[in-house]
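With one protein chain removed, the remaining protein chains of the complex are shown where they sit.
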Amino acid sequence: MADKTDTMLYLDGVSVSFDGFRALNGLSIIVYPAEMLAIIGPNGAGKTTMMDIITGKTRPDDGEVLFDGRTDLTQLDEAAIANLGIGRKFQKPTVFENQTVWDNLELALKKPRNVLATLFYAMDASDRARLDEILETVRLTARKNDLAADLSHGQKQWLEIGMLLAQDPKLLLVDEPVAGMTDSETVETAKLLKDIARTRSVVVVEHDMSFVRDLDTRVMCLAEGSVLAEGSLDQVSANPKVIESYLGR
Amino acid sequence: MRFRPLQLLMLALALACGLLATAPSRAQDGGADIGALVRAMGEASLRELQAIVSDLAATGDPSVTPSLEALAAGNLYVNDETGAVVIMQRNRMYDPVSEEEIAPVGDTDLSRIRVNNSLRRDIGTALGGLTLMSPNTATRMSAARSMLAARSPDNLPLLEEAIAEETDDAVRRMMNAARAVTILGMPDASLEEKRAAIPVVAQSAGREAATILNAALSTAPEELRPSIEASIAGIERDRAVWGAAQNVWFGISLGSVLLLAAIGLAITFGVMGVINMAHGEMVMLGAYTTFVVQEVIRQSAPGLFDYSLAIALPLAFLVTALVGICIERGVIRLLYGRPLETLLATWGISLILQQAVRSIFGPTNKMVSNPSWMSGAFELGGLTITWSRLWIVVFAIVVFVALLLVLKRTALGLQMRAVTQNRRMASAMGIRTPFVDAMTFGLGSGIAGLAGVALSQIDNVSPNLGQGYIIDSFMVVVFGGVGNLWGTLVGAMTLGIANKFLEPYAGAVLAKILILVLIILFIQRRPRGLFALKGRAVEQ
Amino acid sequence: MTALTIRAVDLHYGAAQALRNVTIECRPGRITAVLGRNGVGKSSTLRAITGINSVSAGDIVFDAEALKKSPPYKRARMGLGYVPQGREIFPLLTVKENLETGYAGLKRADRHIPETIFTLFPVLKSMLGRRGGDLSGGQQQQLAIGRALVTRPKVLVLDEPTEGIQPSIIKDIGRALQFLRDDMGMTILLVEQYLDFCREIADDIYVMDRGEIQHSGPASDLDLPEVRRHLMV
Amino acid sequence: MITQAILRALDKKAIWLVGILLVIAIAIPAGNLLIPPGQPFHVPAYIVTLFGKYLCYAILALALDLVWGYCGILSLGHGAFFALGGYAMGMYLMRQIGDRGVYANPTLPDFMVFLNWRELPWYWQGFDQFWFAMIMVVLVPGILAFVFGFLAFRSRVTGVYLSIMTQAMTFALLLAFFRNDMGFGGNNGLTDFKEILGFPIQAASTRSALFAATAVTLALSVIVCSMIVNSKLGKVMAAIRDAESRTRFLGYRVEYVKLFAFTVSAIMAGIAGALYVPQVGIINPGEFEPANSIEVVIWTAVGGRGTIVGPIIGAVLVNMGKSYFTGALPDLWLFALGGLFIFVTIFLPKGIVGTFAQWWRQARGPRRDNTTPRDTGASADRPLVAADPQPKPAE
Partner (left out) sequence: QDEGPIKVGILHSLSGTMAISETTLRDVMLMLIEQQNAKGGILGRQIEPVVVDTASDWPLAAELARRLIEVDEVDAVFGCWTSVCRKSVLPVFEELNSLLFYPVQYEGEESQRNVFYTGASPNQQAIPAVDYLMDEEGVERWVLAGTDYVYPQTTNLILEQYLLDAGIAQEDILINYTPFGHSDWQTIVSDIVAFGSEGKKTAVVSTINGDANVPFYRELANQGVAAEDIPVVAFSVGEEELSGFDTTPLVGHLAAWNYFMSVDTPENAEFIEAWQSFIGSTDRVTNDPMEAHYIGFNMWVAAVEAAGTTDPDAVIDAIVGVEVPNLTGGVATMLPNHHITKPVLIGEIQDDGQFFVVWETEDLVPGDAWSDFLPESAVLEADWTAPINCGNYNTQTQTCGGSTVTP
């Protein structure tokens, strides 16, 4: 495949199967620095599984997964991968339900993660300002002292996006960010992500076509564990195979 | 009270017979009056009894058999007033010599004539000679066995006579063994006879064969040595194989006990997620139910005793299931969604149940007996398999299969699993969650009760019964993988067999410690047990 | 005549009030949609209907019977089907077993899985033996809808059923809901953020904001500016 | 940085608690030694020993709460660390006996003499030195916890699997210490102590000093725990408790955090055991009994887990109850105790402290409760398929 150097994320020939079911089948993807990639594809195509592999949750049976053109992610565990600068928003919102919105963000905030550093960590004014800013962005300022468990589904989605921002990663993996959001929120989210993608690499998975259109970026359609089509949204959505298996008539 | 009119006479007799005994006599009318001897037993001390027994044996008269058998079995009684000696069996009296039934004479006090070990041994030997020709196969068998143990050259003619008459194969084999063993030990037996005896001994003298052959080796003539040595080597080989087989069997049987103890927990803990510290007490309640059933049977229908377990099983299930349902409705119900609290509450329940049983039944052991089909053992090749263990293995498997079917094949089983995975959603699907919860806990408890019936057959029935099994049970369930019934089965068997293979080398204490350490290390390899569930489903 | 009426319902989470005086009427054989921004109380309303959350005031009347405090399983047995937000699949049960949980309230003769479910969601048929928790998000959503249909509900309540589902299947779901309404006479209550979808299939709409119903009317009202305002950030 | 962390630890509640403990540390011994018997404020020796014991249990419960209440690691084997600390202290006290043992053997403890031991085993060397013994009080439980934790947390053994493994650990130690061959006095354990640091162990003044030392140690433990849980590390621990794998995806090394908490907690438990032994006069393998460790869990739950005061109150109250009832109702006290556990679980789900705190907060107005975990199920329950994250609706 193409040159690995200068890539932010490099997947080549990645396969994985579960009890004989091949969820990923020779998947190859490249994401460059400061680039956004939107991934679409039928339910069960392997999009979430791909993210699981990048973040160390699942080990591939086969294939190469490189970060920053050199770090082999298959050899690292979740924490190490996260510390390289890969952040993830899960498809099903997962936040720390028994902690406040503020604490959720504080935990995510980019700071040394080791035991002693966290034991003696004291938040300073700039950290506080950063969190306030994020709270504004995700519109949860009013609820910063509430437990995350008390948020509605959509609010949890926003909180998770906020946590992703607080982590300040080099590569963002965003799994279905606008599920359960209103149309106007969807538009906001697209803007936010585009903004981020100016300096970071972002991989977004979504089924909401209008959102993908708003992202206005390279689109890739996965199906049955490998790439079905790639290009601009118009190119991809004109592809009969994509229409057949994904968009429907 | 201590005055014994017959004492002098007996002493004289004893001396006389002691003399007689040195020259074996098979005279039918050997002087002493059997009736008088038997009657003398009524007042005799242990030492005197010993003399009387050898006198009776020396008569060679088969009519002494009933009284000697009764004496050994503890069925010989003396009438405190008249001094008459009688046999008592199932509340009926017989004359010890004529074996005729005697009408009970009013309600006079009978006291049992007591025997001790060495006396019983003497009686056994004496009866051996007398009963070798008995019409009863079992009697002949035990006679042959005691001949084998006695190894006395004096018995040889008797044995040969008996072998010639014997019709039963097994008994003949035993007699042949006894004969061969005797010959092998005789310095004056011919070489040919000895040579022929070696394989007979090797094959049928049981565990002692190697010892007997080893003993023979030291005195055997040069020509016989290779053949004896070969036989010994063969026996050792067999023993090693059977030794391993025996460990496997012991392991399986220990495994079944663990399985039984753990399987109810596999429901209440494995399926429902209740850290059920009262599980052991459910087992205990099952055992106490067995006790009560046996007690009632003993009082009112002794004839049904062999069915006591069959009656106890459903009752124990019902009783413990009911208690389980009460616990679920009363306490556990309020704790769904916070499984760890169940540890605290069920610990409290366990204290209360233990103390309640202690208050009702007392703190001491309760008597639970084995029905006849649960007692004793049989030989299978080189293995001694006890019936109680065999039935427990069978029972454990039956319970396991039944439970598996309930969980996997019935609507209730599906609902149980659904409810414990997501109670709210199950309810929204129309599943009556309170009912299913109660049934699930009841089922787990009921099965613990069934285990109690089985365990009452091999262990103490005391308020502490459950405490002895609770740690092992949790260990089995966790080792096998929580929520997986097959895991519980394989876990129990693995731990049982591993334990039994370690025990001969390390001793029981170290074996147990080693098993615990191995479990801890094993869990490092498989953090979710032997049969861990994998995949996304688990992580949610 | 209504199949399901929620009348003046209040609902509290501890001290916080999530629903205020909410009234919704679902007419038989129609699709009623509830719309609103995140956290306005849509899911809370549905959970009040299914009995998962208990209301602090007001009535819920189903099939002319007041539900009072009856537990969720009684409501389900009366014919209320529920597709929750977040799927709530039984993770360790297989797809088949997940579907079979719907048998609980059915007569023995009805205990089979309607073929329509597999025509609607063919992927389920090919994955009957897979554990529910192993499915992808969208597959789980399809399973959740299928599972509710197994109970043969009279009223079907769906909480954002299109979330995480690929466009072609969203279209199928829309068609299916219309089929259920038109051919089976089912009453459907739908919470949805996806306006185009609502516009296409809903008959009546309710718009919520901060725990209150702000607007109700026919689906065509969706394009009214005041409705739009409630849906904006 | 460190002072800042300590200052943060001393929030209002902690200051009060530490203050009360320090007052107790002075007042009770003074009441025992200075006020003559018969005077109204005289504290009988019996009470001093008894409360000394309770405070040791309180340290143990606090140690458990650090891992369980705050980090979601339900240890059913904390008694093992307590006992190991106790044994280390017991070995020192044994060596202090010197030739005053019944066989007057200057080096060998009595039980070794009559079981025909010829010389002191290597692992008994050095225990005649107080400083060495004190290092062992910290090191032995600490190293065991570190090794056990390192293996278990690295392999991601969690939830009940971990709990049952800790139980297996203490059970194995129980069996091992029962063996006379281990050289720790078999089931009789270590006893017949005479002196500690040259002071006669039964003297009232020694007792009072031990009591004061225990109270001060408890105060220090409160400060340490409070410092940990009020720091960001405390939030990470809570995050691990509630969603372990999510914490990993944020880049935290869950295994190290757990290992830190577990080891610190084991050391606290070991120190508690070391203070306990001279006060009760015996250490025997019974302390390794799994039931003892479960009781610690229960004290913590009764008092209120996930709070600092809770385990202390729980340990003292439950043990006071046990002391009282075993004498007052010898035949019925298990009913009372069992009933208490059930009552607390059902009616005081957050334990005594948690529930009162909630009432207090509610009485003062509807503010959010964010000190105690809402879902008491926490992450230790995660493998239990029953874990149902939402509060149960009324049915």
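Per-chain numbering from 1; labels A, B, C and D assigned in written order.
Basically, a contact is a pair of C-beta atoms (placed from the backbone, for glycine too) under 8 Å apart; a residue touches a chain by one contact, two chains touch by 3 or more.
Every value quoted in this text rests on a predicted model; they were computed, and no experiment measured them.
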Based on the whole assembly, the unshown chain contacts which displayed chains?
B, D
Missing-chain contact, candidates B:Asn79, B:Ser134 or B:Thr386, resolves to B:Thr386
Looking at B:Gln89, B:Ser375 or B:Thr410, which residue reaches the missing chain?
B:Ser375
Pick from D:Gly77, D:Gly90 or D:Gly189: which residue touches the chain that isn't shown?
D:Gly189
Looking at B:Ser204, B:Ser231, B:Ser253 or B:Gln415, which makes contact with the chain not pictured?
B:Ser253
For subunit B, which residues reach the chain that was dropped from this view?
46, 74, 114, 116-118, 120-121, 124, 149, 206-208, 211-212, 215, 246-247, 250, 253-254, 257, 354-355, 358, 362-370, 375-377, 384, 386-389, 457-464, 467-468, 499-500, 503-504, 507-509, 512
When the complex is taken as a whole, what residues of subunit D touch the one chain not shown?
44-46, 49-50, 53, 97, 99-105, 110-111, 113-116, 175, 178-180, 185-189, 191-194, 202, 276, 280-282, 284, 286, 322-323, 326-327, 330-331, 333-334
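Throughout what follows, only the chains that are shown with their structure count from here on.
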What whole-number Å value describes the gap between the mean CA coordinates of subunit C and subunit D?
51
How many Å are there between the centre of subunit B and the centre of subunit C, using C-alpha atoms for each centre?
63
Between subunit A and subunit D, what distance separates the C-alpha centroids? Give it in angstrom.
44
So which stretches of subunit D touch two or more other chains?
245, 375, 385, 389, 393, 395
Subunit A, residues touching no fewer than two other chains
18
In the complex of these two chains, what residues of subunit B are touching subunit C?
411, 414-415, 417-418, 421-422, 424-434, 483, 533, 535-538, 540
Residues of subunit A defined as touching subunit D within the complex:
55, 57, 77-79, 82-83, 88, 90, 94-100, 103, 106-108, 113-115, 118-123, 145-147, 149, 163, 167
Given the complex with subunit D, which residues does subunit B contribute to the contact?
271-275, 277, 331, 334-345, 347-352, 354-356, 359, 420-424, 427, 433-434, 467, 471, 474-475, 478, 482-483, 509, 512-513, 516-517, 519-521, 523-525, 527-529, 538-539
